[in-house]
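Quick one: this structure, given as C-alpha cells, is what I'll be asking you about.
Note that one protein chain of the assembly has been removed; the remaining protein chains are unaltered in position.
The block that comes next holds subunit A.
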C-alpha cells in the first residue's frame, strides 16, 4: 500500500466518522456543545496545519546556518590544490 493510499484511507475513515457524528446518522445524538465543536473541527485543523507548516519553514529558513568560514576555507584550499597539482605535472 502506497503512502497516498494510506492517507486516503485515513481521511475516508475520519471523514465518515465526522460526517456521521455531525449529521446525527446512526441515531447518535451528541449533546449540543460537542456538536458545536465538532462541526468546524476539520476546517480548524486544516488552518492550524497550514500555520504550523508555514511557521516551521519560516523558522528553519531564518535559523539556517550560513557557512562563511567553510566558503573561505574552500577557496584557500583550491589555491593550494592548484599549486600542488601544477607541481606534480597537471596541465589545467
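Keep in mind that, in the parts below, a residue touches a chain if its C-beta (ideal position, glycine included) is under 8 Å from a C-beta of that chain, and two chains touch if they have at least 3 such contacts; residues count from 1.
Keep this in mind: contacts and distances are computed from a predicted model.
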In UniProt, out of "Peptidase S26 domain-containing protein", "NAD(P)H-quinone oxidoreductase chain 4", "UspA domain-containing protein" or "Dolichol-phosphate mannosyltransferase subunit 1", the chain dropped from the view is recorded as "Dolichol-phosphate mannosyltransferase subunit 1"
Please identify, in ascending order, the residues of subunit A that touch the omitted chain?
2-4, 60, 64-68, 70-71, 73-74, 77-78, 81-82, 84-85, 88-92
